[in-house]
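Missing here is one protein chain; the remaining ones are kept as they sit in the complex.
Now for chain A:
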Amino acid sequence: MQELTRNGITIDDTFAEAFGMRATAIIITAPTLKWARQAAITMTGFATSVIGCGCEAAIDIDIPASKTPDGRPGCRVMIFAMGTDELQKQLKTRLGQCVLTSPGSACFAGLQGSASLDLGSSLRYFGDGWQVSKKFGGKHYWRVPVMDGEFLCEAKTGLTKEAVGGGNFLLLAADAGKALAAAERAVAAIEKVPGAIMPFPGGIVRSGSKVGGKYKGMMASTNDAYAPTLRGVVKSALGPDINAVLEVVIDGETNDAVAAAMRAGLKAVIDLGPRRGALRISAGNYGGKLGKFHYHLKDLLP
C-alpha cells in the first residue's frame, strides 16, 4: 500500500463504500431552540442504522428564527431508509409520537424532492374533526388543536432518491481518549455541513462491523481486524502503535453532500494532528462490489 501522510497522520489508500438510499427532511420549530432540538432528538432516537431501526436519522443543521417558516427557532432533521414505504412509515410514527407530543412544536417540509411523503396528512386525524386545513402560498398546512395550543404541520414533505448512506472513515489512535478526541473534532466539523447527518451516537461508532459471522443468521459481526484486543490473534489491520479505533458514518442528501462532509471531517482530524488525535485514517468498504458510491480518501484530503 502506498504511504500517504498529512500533518504526520498516515492516510490509507482506500475508500469508503456507500449505498443509494431514500431520504426526506423536515423542519421542526418550537418557541425556543432547546425545544425544537428536543423534539428532533427524540424523533431521531433509536435511528442509527437501517438494519435494526428501520431508518437512520439525525439533526442536519439548526435554523435561526429568521429563516424558518413560522419565525421561531428550529432545526432540520433528515431521515434515511432503503425504501419509500419504510421511510413513510418511520416518518409517520416518529412524527406522531415524538414531534406532535413535544411542547410548542410545529413541523414543515424540509426538502423539495421528486416525490412527496405524508406529513400532516397522516396526523390530522388526531384532531378528531377539529383539525383545520389551510392552503396558501402554494402550500398546504394542517392545524391540529392540542393541549398547549395547536400543532401546525405542513401536509407533505419531499422525498429524494439521490441520497447516499454509509460514507465513513476510521480513526486509528494510540489510545481511546485520542481516538475520541479526533472523532469529536470530525463530528463538530461535519455538523456544519448542510445535507449530511451522522446517525450514530454523537456521530460516532465504536462497534464497526464486517459482513457475516460464524454464527448462523448473523448478518454482521464485529470487525475483528480493527479490534485492538485481538491484534496478533486474528489477521489484524492494526499496527503495534494503535490501541483504539472509532468510525464516523455519514449519510447525505446527495453524493456531493457526503463528499463535502468527509472532506470537512478529514480536515478537522488532520488539523488536530497525531499527538492529540489519530495516527492513521482508514475507511470501510466491502471490496467495492456492493455499493455504488466510492469515496477515496486520497481525493478528499485538504
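The rule we apply is simple: contacts are C-beta pairs under 8 Å (C-beta built on N, C-alpha and C of every residue); 3 or more make two chains touch, one makes a residue touch a chain; residues count from 1.
Just so it is clear, contacts and distances are computed from a predicted model.
Peer 1: Missing chain, UniProt name, options "5-methyltetrahydropteroyltriglutamate--homocysteine methyltransferase", "Formylmethanofuran dehydrogenase subunit C", "Thiamine transport system permease protein ThiP" or "Nucleotide-binding universal stress UspA family protein": which is it?
Peer 2: Of "5-methyltetrahydropteroyltriglutamate--homocysteine methyltransferase", "Formylmethanofuran dehydrogenase subunit C", "Thiamine transport system permease protein ThiP" or "Nucleotide-binding universal stress UspA family protein", the absent chain's UniProt record names it "Formylmethanofuran dehydrogenase subunit C".
Peer 1: Decide which residue listed in A:Ala39, A:Ala106 or A:Leu279 touches the omitted chain of the complex.
Peer 2: A:Ala106
Peer 1: Hey, which of A:Gly149, A:Gly177 or A:Gly288 is the one touching the hidden chain?
Peer 2: Within the whole complex, the residue contacting the unshown chain is A:Gly149.
Peer 1: Among the options A:Tyr141, A:Phe200 or A:Tyr226, which residue touches the chain absent from this view?
Peer 2: A:Tyr141
Peer 1: Suppose we count only contacts with the excluded chain; which residues of chain A make the list?
Peer 2: Its contact residues with the unshown chain are 29, 69-72, 104, 106, 129-130, 132-137, 141, 143, 148-150, 152.
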